[in-house]
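One structure below.
With one protein chain withheld, the remaining protein chains of the complex are depicted in position.
Chain lettering (A and B) follows the sequence in which the chains are written, and residue indices restart at 1 in each chain.
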Amino acid sequence: MNLTLKIWRQKDANDKGQMVDYNVTDISEHMSFLEMMDVLNEQLINTGDEPVAFDHDCREGICGMCSMYINGEAHGPDRNVTTCQLHMRMFKDGDTITIEPFRATAFPVIKDLVVDRTSFERIQQAGGFISVNTSGNTQDGNAIPIPKKDADDAMDAATCIGCGACVASCKNSSAMLFVGAKVSQYALLPQGRVEATERVQNMVAQMDLEGFGNCTNTGACEIECPKGISLENIARMNTEFMKASLKG
Amino acid sequence: MALDSKTPKGPLKDKWTSYKNNIDLVNPANKRNIDVIVVGTGLAGGSAAATLAELGYNVKAFAYQDSPRRAHSIAAQGGINAAKNYQGDGDSSYRLFYDTVKGGDYRSREANVHRLAEVSANIIDQCVAQGVPFARDYGGMLDNRSFGGVLVSRTFYAKGQTGQQLLLGAYSAMNRQIARGKIEMFNRHEMLDVVKVDGKARGIIARNLITGEIERHSAHAVVIATGGYGNVYFLSTNAMGSNATAAWKIHKKGAHFANPCYTQIHPTCIPRSGDYQSKLTLMSESLRNDGRIWVPKSMDDVMAIREGRKSPTELTENERDYYLERRYPAFGNLVPRDVASRAAKERCDAGYGVNKTGEAVYLDFKSAIDRYGKEQAKLKGINNPSEDKTYELGQAIVEAKYGNLFQMYNKIVDEDPYKTPMMIYPATHYTMGGVWVDYNLMTTVDGLYCIGEANFSDHGANRLGASALMQGLADGYFVLPYTIGDYLSKDIRTGKIPTDTKEFDEAEKEVTERINFFVNNNGSKSVDYFHKKLGKIMWEKVGMARNEKGLKEAMAEIKAVREDFWKEVKVPGTADEMNPELEKAGRVADFLELGELFAKDALNRNESCGGHFREESVELDGLQKGEAKRDDVNYAYVAAWEYKGEPADAVLHKEQLEFNDIELKQRSYK
Partner (left out) sequence: MSGLLKSSIGRKFAMAISAFFLMFFLLQHFVINLTSIFPDHGVTFNNLSHFMGTNPLIQYGMQPVLIFGVVFHFVMGFVLEIKNRSARQVSYAQNNGAANSTWMSRNMIWSGLAILAFIVLHFIDFWFPELNTKFIQGDWSGLHNGELRYFHELQEKFHNPARVGAYIGAFAFLAMHLLHGFNSAFQSMGANNKYTKGLKTFGKLYAIIIPVGFMIIALVHHFNHSH
């Protein structure tokens, strides 16, 4: 198939940036979206232009590196996939595809489609851990039984790949699904309860500091999340936060 | 120089304990004055960085991704082994040790593997304490599953995302130290060389991938944890950015490179669909528990399927060749990875491949769905269920077990694997070979350590499923923190290592010159062009089956590609900006050297063992006719290569492997 691509080009963080049109031809429907981008880049290199910079790594939907906003949706029109798992069969010959970086004040553009998501890292550094030393001299893994449901729910929250699609999709650029997932994972496990009060307060404070918007419960994040992280996690974080605030 | 593995004396089971009791320690006040650089932040690097920082060292950690949590350890699906014996099925550290040595086809170092097995149980406790949500049973206890090649259930797992959860656990431990200021994290940085001062590793040269700035970083010791070199094949299950640059650079600076030819080709990956393919996707080994592998018996059916005239479901049982069940009646579809991969290649080479590229075999769940369906019907008290009903009941069970994998397959191939058999083909997955290290995990350069997949140490010639995660975390959490302390105890009076010395000047100059060459070369071909060319040679001649003629050709061809690369490579953009093509160019340049050494090592090793199969070394008669033949008399050694300029000129150093506790046997799956 032949396609027209409208791609955001921006030389570096200080550049103003603009949308630029490209054409690609003979795209197989079995290609992944990023393989289509590879074809474009090979074409650009051969014609002496600069290839489009985009983040990607594992190309199997787990590292969370790829981050394009395709035709108005994070990771494109398919559901429960990352951009690297999106396949060209979702598009038709002659389509025009708009490709933009994830946009949020807290995710500044580095170049073209590459954005800086280290705000997520700082939120995790603010409390996304259990303060236990890695000596191995902890108690036995089975010393505290954990109800299967809690373990499963914690796992569902922990599935988050930190790609930032939630922020990109949210009309308010809110990071609550991400932070909610991180808070939930620990809040659901007995090991994480010990520091639950400080954790949620510190992580939320850092989240606010980074300039993410507030949650208005539109639910866009849950729909666009490639891992289907549930809104329940935001609700749980809200409760955890209010509980923590009452404790002081 | 003779290779000294520095394995402690004494009985195998006491070596690690007595070693720990006798090493020198660094007192806490002195640790504050010692810097350690950790390059790579996957399971091994991440866990090492966190632990060293907890102990009090100042750690500088480097990752080429924008966060440590994106390292490719995250993609490991199945699980992590540990000799916990929670199931009471007779497991023990000794049994884990034994299985690992045997699974590695007797090409690993006994003492290292035993230590790995000893600390394995600690890993699980540690991860649970960190909040890793391992799967649990209804009683709230940790659940286990079984993996290939062993007789006990010792694999702990977190859905199909165990690697992700363990990495997030290690990253959370890092975060705690980053917050305390004990780890300084350098995201989007790539190490481009190691700096040696007076023969000791004292720092690195790194490039800031956002600004292109070349930076100098000094430390008292350097730890390389940058993973394997599977991307030398271009197509592999590795991440796009996975590279061998750090490992190769230290090799060029004096670290010997061991057993590069030991590479694991995983049998169950989604086949290539065309030349544009950028990477291959693994489907967990666990699928072989329920799937049956086959190709059509007749060439007519093969052609009919390829041309779309026939669907695989139309073939009767008699028209199918379940070749693994035919060749290996005892293990059937559950033969180890290397055996399954070679058998698939054999069928496809004979022309029986079932997709357009001729490189695919079927993995069929029909029998399992029927079997589970009947079982469920019985459990639910349904008499004489219709075929549809049985199918529906069976599908539900298969979905519960492998749903996420089936969905992934469906998204990639656009076929419903519940209805039509999956197509699979082997792909490069893991490299057992790597930088040679002694018992301390130190390379042949003082103060330069190598851990995780990047080193060669624990898996011999073949790695068992669910052991990579175990090794990465064992190295980082529990082994390196001890062994590096012994070395650093001699460095407490050294003081800060300055970076304004001639050693740093020279290393930086070399790095800058190479970068400038790339951006100014203005050749005619893209980096990928050369990488694909290299990959094709590697796959065809240094792939699943190797022979002398092919390997010699491969060496010559790789050299030719390399020479062409240095003439014709084209890197757009500049050095002082984010430039992914420039990053790739540096990595491919190193692969082009490593590939040749790989072929040379494969040529040297004229035996078949584990993932390395030499067509010249097969059983000629008897029950095992045509199977791999190991040569313990001539090749029971680690081949460690010393860099001497051209890869072809590398000098071989042998570390003879001694097996005092285990008797060497042939692996038989017939």
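Following the convention adopted for this analysis, a contact is a pair of C-beta atoms (placed from the backbone, for glycine too) under 8 Å apart; a residue touches a chain by one contact, two chains touch by 3 or more.
On a predicted model such as this, the values are computed, not experimentally measured, just so you know.
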item	value
Left-out chain, listing which of the shown chains it touches	A
Among A:Gln43, A:Asn80, A:Thr98 or A:Thr197, residue touching the chain not depicted	A:Thr98
Residue among A:Gln124, A:Ser173 or A:Gln191 touching the omitted chain	A:Ser173
Residues from subunit A at the interface with the omitted partner, ascending	6, 8, 19, 69, 71-73, 77, 98, 100, 103-106, 169, 171-174, 176, 204-205, 207-208, 211-220, 223-224, 230-232, 234-239, 241-242, 245
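Just so we're on the same page, only the chains that are shown with their structure count from here on.
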item	value
Rounded Å distance, subunit A centre to subunit B centre (Cα mean)	26
Subunit A to subunit B touching residues, read off their complex	11-12, 28, 30-32, 34-35, 38-39, 42, 44-46, 48-51, 53, 55-65, 78, 80-81, 85, 87, 89, 110-111, 114, 116-118, 120-121, 124-126, 128-142, 145-148, 151-152, 154-155, 158-159, 161-162, 185-186, 189, 191-192
Subunit B residues touching subunit A - in the complex, by the definition given at the top	47, 50-51, 54, 65-67, 69-72, 74-75, 84, 86, 119, 122-131, 133-142, 158-159, 161, 164-165, 168, 171-173, 175-176, 178-179, 185, 187, 210, 237, 239-241, 273-274, 276-279, 281-282, 407-408, 411-414, 477-478, 526, 528, 570, 572-573, 577-581
